[in-house]
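Have a look at the structure below, then the notes.
A single protein chain has been omitted from the complex, and every remaining protein chain is retained in its original position.
Let's look at chain A:
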Amino acid sequence: MKLKKQWSMFLAVVMIFGVALTACGTKDETQTVGEAGQQTEQNSESAYEGEKVLDYYLSSEPQTLDPQQMWGQPDIQVENMFMEGLMRFGKDDSSLEPGVAKGYTYDEATNTYTFELREDAKWADGTPITADDFFFAWRLAVDTSGAYSFLIADYIEGAADYAAYDKAAFLTEKDASFTNLSEEDQAARIEAMTEEELNAFQAKKDELWSNVKAVAEGNNIIITLAVPAPYFPNLTAFAVYAPVKEEFYNEQNAASKYGIEAEGLLANGPWKIAEWVHKDYFKLVKNENYWNKDNINIDVINMKIVNDVETRTNLLKTGALDGSAIQSKDVPDFEDMATLEQLNLQAMINRSDFSIFYIDFNHFDNPITQNANIRKALMYAMDRTSFVEKINIGDEPALAIIPEAFPGLEKTFREENGIELFEDNNKEKAKEYLAAGLKELGMSELPTLDLLIGDGDIDQKVAEKFQADWKEIGINVNLVPLPWAERLTRLQNGDFGMSASGWGPDYPDAMTFLELFESVNPNNNGKYNNPEYDKLIQAAKQEKDAATRIQYLYDAEKIVIEDAVIAPMYYRNVHFTFKNYVTGVVIRGVGATTDFYWTDIDMNAKNAEKQQ
């Protein structure tokens, strides 16, 4: 029954794409189980002439597929399949592949990047992709305050001025007394702008946009940066930098479909979206107008939306998926060779997803956590090694800030600045710090400290482990599970001592972690305020020389640890496994996590397995 069903689904797929059903059907029907086994041994997949279909999943419904608005992971993953920017994410974490641009050159003297567009880059509707499609998209991102529009506004010369100039700025320019109005009156005044004023405002906006240093010259896009950013070419692979065809956007936006329905998406990437049934599944098919289509092997990607990890494991076991992420709890199970062999799976890929989890301290409104010795006592008492062996199996102990494998200057940041910046689980040292801290505070023992945590089971388990460690050196910690919105309110009000937090990178540079502790950063929950630290971050942001710049970042990271600004807990790892007949899947930490750009699938072997 099951086999029949899957088979008929496969046929349906074939039918839809107009491959001669009979030809394909007979070919495979004659292929018995025994034969198939031999075939996979001798014939490569080149013997297979039907569609190559990959069955995968998405962990949740994308919030939006509008590249300029998205910021979540499933969104970015799908975007990377149907869209393409100037550059593409490469096979490893810092490398890049050519995209709509063939490549780029950098002029250090003017801090200018020149991207050469390829002539054969087309939209899925067959029309060519032009430099204007990019400019339109970037302006759109800034105009609509897309979540990642700062990746444009903060980097391209002139874009920050454009972004900052709003109606309020226009009205203030016109009549300085505008700023004296109450907030409500200001809003009312903006609402009441005359047509003439609106036109004048628009004219001024256009003028500011013309000053933005991103221009077309022949086949090139020339971008001058406002700040030094050696990782800038990587940013052009991010969704927010993807092109948008203006005509299509206007049409679909008017129909309220842009970015939210399959028809409202115009692909320029390797695949296009044929079906999007909300919360249910995606069906992507190869984009015949993609410039590099000859090197794309997968014809159809089916992605069922499956939230539940157990359900995903079930689907993997029944063969409904060609691969899946494995949750930490199941890691030992899938490390077992017998299990892998039975399920025809490859050895797991284990890698950092570049998230770090840590304890935030209150640096502004809590005398106890404001004491550096107390913070150090808490930091040194934690036994992270046994934590990743017993609780979060497969994760890595965090003994610094920047996660394992995150790119540095030439090697990984960790290799360059040391794997461990402090010692894990040193209870003796912790006790010394505690004694010193108590002396400074004039206390004989610490009152019970509150630790704010998330309201999930896992949050509780993680916190309980460290709670036990702290108890060993005589610090009593009370766990306070709270929903995120409530936790945030308490963080903002300074109504906390410690809080469990986490962070993942926004762009492939260590700055994305280290700027968190700059005094002005909105995500500096503990409001750590160290002028020396701020100076280092600012120096790094202004420094053109890559080697000098990264030295500032090394120093900054060391300060965070020396000062115990936060107490690192662990770096999260992700675990993936794929069927033996699938090759060339790339799993990465920044950007789209799973990438099938280089993937191939041996359909003979896949079909043979389904026949069994």
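To be clear about the criterion, a contact is a pair of C-beta atoms (placed from the backbone, for glycine too) under 8 Å apart; a residue touches a chain by one contact, two chains touch by 3 or more; residues count from 1.
Please note the rule applied: contacts and distances are computed from a predicted model.
Student: Of the options "Urease accessory protein UreF", "NADPH-dependent glutamate synthase", "Protein-methionine-sulfoxide reductase catalytic subunit MsrP" or "ABC transporter permease subunit", which is the UniProt protein name for the chain that has been left out of view?
Tutor: In UniProt, the chain excluded from the picture bears the name "ABC transporter permease subunit".
Student: Please identify which residue in A:Gln77, A:Asn111 or A:Ser149 touches the non-displayed chain.
Tutor: The missing chain is touched by A:Ser149.
Student: I'm checking contacts with the chain that's been left out. Which of A:Ser95, A:Asn295 or A:Thr311 qualifies?
Tutor: A:Thr311
Student: Looking at the full complex, which residue from A:Gly259, A:Gly437 or A:Gly497 touches the chain that isn't shown here?
Tutor: Of the candidates A:Gly259, A:Gly437 or A:Gly497, A:Gly259 is in touch with the missing chain.
Student: Spell out the interface residues on chain A facing the chain that's missing from view.
Tutor: Residues 1-2, 5, 9, 61, 63-64, 66, 69, 71, 145-147, 149-150, 187, 256, 258-260, 277-280, 304-308, 310-311, 314-315, 317-318, 320, 483-486, 488-489, 503, 506, 522-523 of chain A touch the chain absent from view.
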